[in-house]
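Take a look at chain A:
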Amino acid sequence: MPDQATVLALDDKVLLDVKGVGRRFGGLVALANLDVAIRPGEALGLIGPNGAGKTTFFNIIAGAIPVSSGSIHLDGEQISGLSPDRIASKGIARTFQNIRLFDEMSVLENVLIGRHRFFRASLFGLIFRTKRAHAEENLSKEVARKVLARVGLADKMAQPARSLSYGDQRRLEIARALALEPKLLLLDEPMAGMNPTEKADLSRLIVELNRSGMTILLIEHDMKAVMGISKRVIVLHHGEIIADGSPDAVRADRTVIDAYLGRRG
Partner candidate 1 sequence: MRKAFVYLTAAAALTALAALPVKAAEEVKIGFTAALSGDFAAYGENMQRGLELAIGEINAKTDNGGVTLAITTADDRGLPSDGVLIAQRFCSDDTVDIVMGYSFSSVALAAATIINDCQLPVLASAVTSPDLAGVSPYFRRNVLTDAVQGELAGTYAAKVLGAKRIAALNQQDDYGIGGTDAFVAAAKAAGAEILSREAYVLGTKDFKTQLTSIKAQTPDLLWVGGFYTEAAKIAQQARQIGLDVQILGSDGLLSPKLIELGGASIDGTILYGMFDPSVAKPEVQAFVKAYKDKYGEEPNAWAALAYDAGYTLNEAAKLAAAKNGKVDRAGLNAAFAEIKAVPGVTGPTTFQENGNREGTVVYLQVKDGKFILAPKQLN
Partner candidate 2 sequence: MDILLQFFINALMLGAIYALAAVAYTLVYGILEMINFAFGELFMFGAFLVVSFMLPQVSLFGVMVPMPGLPFLLAAPLAILFVAAMGYLIERCAYRPLRFAPRLAPLITAIAVSVALQNLAQSVWGAQELSYPSFFLLEAKPIQIGGAYISMVEIAVIVTAAVVMTALHFYVKKTRMGRAMRAAAQDVEAAALMGIPVNRVIAMAFIIGSGLAALAGIFYGAVYLFAHPHMGFMPGLKAMVAAVLGGIGNIRGAMLGGIVLGFAETFGAAYLPNGSAYRDAIAFGILILLLLFRPQGLLGTRLPNRLADRGAMAFKGSASAIDAGLARLSAFFAGRDLVRYASWGVLAVVAVSVFFIFPSPYWARVFVFVLIYALLASGLNIVVGFAGLLDLGFVAFWAVGSYFTSILFVEVLAKGYGVDMSSVWWLFYVNLLLGGGLAALFGMMLGYPTLRLRGDYLAIMTLGFGEIIRLVATNWVDLTRGPMGIRGIPVPSLFGYKLGSPVQLYLLGLVLLALAVFLIALMVRSYLGRAWVAIREDEAAAEAMGINTARYKLYAYSAGGFFGGVTGVFFAHSQQYISPLSFTLFENILILMLIVLGGMGTLAGPIIGAAIWVVFLEVARDMPFIQQHHELRFMALGILLVVLMIFRPQGLLGQKRQPLMMS
C-alpha cells in the first residue's frame, strides 16, 4: 500500500467536500468556516477537547443541524440543506454518541432499518406479497445477516436490541449503519464507555472495514484510540481546525497540546 502522501499527490478525488461551513447558535459560533476534504477509502479521525464542535460537525454533515454558511458536497453533489433521511439515502450513515437503537426491535430488524433505502415495493406489492417484494426483503435479510456476521452478532439476531450488552449495542449500531451500504460512515465516539478489550476488538473491526474500502470519519475523544485507526487526523478546537495531518505530526503540534491542556492558543 502506498503511503498517504503519494495518494494525495496522485489522486485528489474527493468524496466529501466541506467548504467554508459555519454554524452559529444565536451569538455563539459553534463552527467557523471549516474546510475539510475526505478522500475515498480514507479513515479520517476527528479529535478535539470537549465542546470543540465535533458532534455539531457530525450533525451538520448528517443534516440533523442545518449549516449557517458554506456548503457540503458528496461525490460532487450538494447535500447541505437536505433532510437527514435524504442525506442518508445518498449514502452517508452514522452512529450516535449515546447509542440510539430501536430497543423493541430485534437485532436483525434493527439492521433491516439500515436497508430502508433499498426497498421499492409498493403498497400493492406488500399486500399481495409479490415476487419482487419477497425478493427485495430476502435480499436485504441476506445482507443484514452478512453484516451481522461481520460485526460478530450472528448468533444474536433474534434478540431484542435492548437485551444486548453495551459493547454489542455499539456493534449493532455500526452494523445498522453498514447495512445502508454507505459511501461514508460517520462514527461518533464508538468506543466511549468500553473496556480495553472491547475497545481493542472494535478498533480491529474499524480497521478491517477501512481496509476493505469503506471511507470512515471517526470522532474520538481519546487520542490514542484514533491514532491506531486513522492515518490522518483533524483537530477541532473552539469550532476551528487547529491541526490537520498525520497522527505523529498532530501529536507533536504545539497548538494541539495547548488545546488539550486547556491553554488558549
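Behind the choice of candidates: all candidates are chains of the complex that A comes from, given by their letters.
The definition used in the following text is that a contact is a pair of C-beta atoms (placed from the backbone, for glycine too) under 8 Å apart; a residue touches a chain by one contact, two chains touch by 3 or more; residues count from 1.
The shown structure was predicted, so the numbers you read here are calculated from the model rather than taken from an experiment.
Which member of 1 or 2 touches chain A in this complex comes down to candidate 2. If you check the complex, the residues on chain A that touch candidate 2 are 62, 64, 83-86, 88-89, 93-94, 96, 100-106, 108-109, 112-117, 119, 121, 123, 126-127, 129, 133-134, 137, 141, 160, 162, 176-177, 180.
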